[in-house]
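Let's turn to chain A:
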Amino acid sequence: MSKSEKITQKLQAMLPEDDVCRDESYQGGVVFSARVPLGKLRDAIKEFDEAGYYLESIAALDFQDTFELVYHLNCYEPRARIAIRVPCGHDQSPATVSDIFPSALWQEREVRDFFGIQFTDSPDMRPLLLPEDADYYPLKKTFGMVHAYHKRDEIYG
Partner candidate 1 sequence: MGSEMASDWIRIIVGLIIVLAFSQVNALFLVWLERKVAGHIQLRYGPMEVGPHGILQTIADGIKLVGKELITPLAADWKLFIIAPVLVFMPVLVAFIVLPFGENLIIRDMNLGVLLIFGFSTLSVLAILAGGWAANNKYALLGAIRSVAQNVAYEIPLLLAVLSVVLMTQSLRFSEIVGAQSRVWFIFLQPVAGLIYLICATAETNRAPFDIPEAESELIAGFHTEYSGMRFGLFFLAEYTNMFIVSAVAAALFFGGWHGPFGLSLGIPGVVWFLAKVYVLLFVIMWVRWTFPRVRFDQLMNFSWKVMLPLSLLNLIVTAAVLKFI
Partner candidate 2 sequence: MAEQFQEPIVEQIYTLNLGPQHPSTHGVLRVLLDLDGEFIVKADPIIGYGHRGHEKMAENRTYKQFMPNTSRMDYLSGLLFNHGFVLAVEKFAGLEVPERAKYIRVICSELNRISSHLLWFGTYIMDLGGFTPFLYCFDDRENILDILDRVTGSRLTYSYCRFGGVTRDIDAEFISMTRAFIDRLRSRWTDYHNLVTKNVIFIHRTRDVGVITPELARQFGVVGPNLRACGIPFDVRKSEPYELYDRFDFEIPTGTKGDALDRYNVRLQEMEQSCRIIEQALDQLPEGSHINEVVPFKVRPPKGEIYFAFESARGLTAYYLVSDGSPYPYRCHIRVPSFGNLQVLTEVFRGTLVADAISILGSIDVVIPEIDR
């Protein structure tokens, strides 16, 4: 059984049925994407660490009703990428995963720089790309020139 199938089973055991959607054609670049609530984020990431995956990227999306954090994890086998989507309200703070995957430290600093999402228990929350005294969050859709600001369901419907 390949690593991605193993981890699929573990996640399906952890989450309700319709939160894990598979994509056999690999069109979106991921084998499946799982919707993980904020509280179960660290447990899910720990499963990935034990399965031998590495954290590829943390991206944040800004919608009118919520933020969404998308964690992409990959391992060294072909076609094994998995995305974890974590809805996170505009005032909520997700937990840090930098003690499980040290590469998350800089990714989380960048997300905090651009979106203002604070990660709890992180050892280092200095600005990464912006100057130390920056008090603005550039990638939020309320900053600067913006073309469109949608609710989450308008895109993923």
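Everything below uses one rule, namely that a residue touches a chain if its C-beta (ideal position, glycine included) is under 8 Å from a C-beta of that chain, and two chains touch if they have at least 3 such contacts; residues count from 1.
How were these picked? Simply put, all candidates are chains of the complex that A comes from, given by their letters.
Just so we're clear, the structure is a prediction, and the values are computed from it rather than from any experiment.
Chemist: Need the partner of chain A in this complex, chosen from 1 or 2. Which is it?
Modeler: The touching one is 2.
Chemist: So in the complex, which bits of chain A are touching candidate 2?
Modeler: On the chain A side, the touching residues are 26-30, 52, 54-57, 59, 61-62, 70, 72, 74, 76-79, 81, 83, 101-103, 105-107, 114, 127-131, 138-139, 144-148, 150, 154-157.
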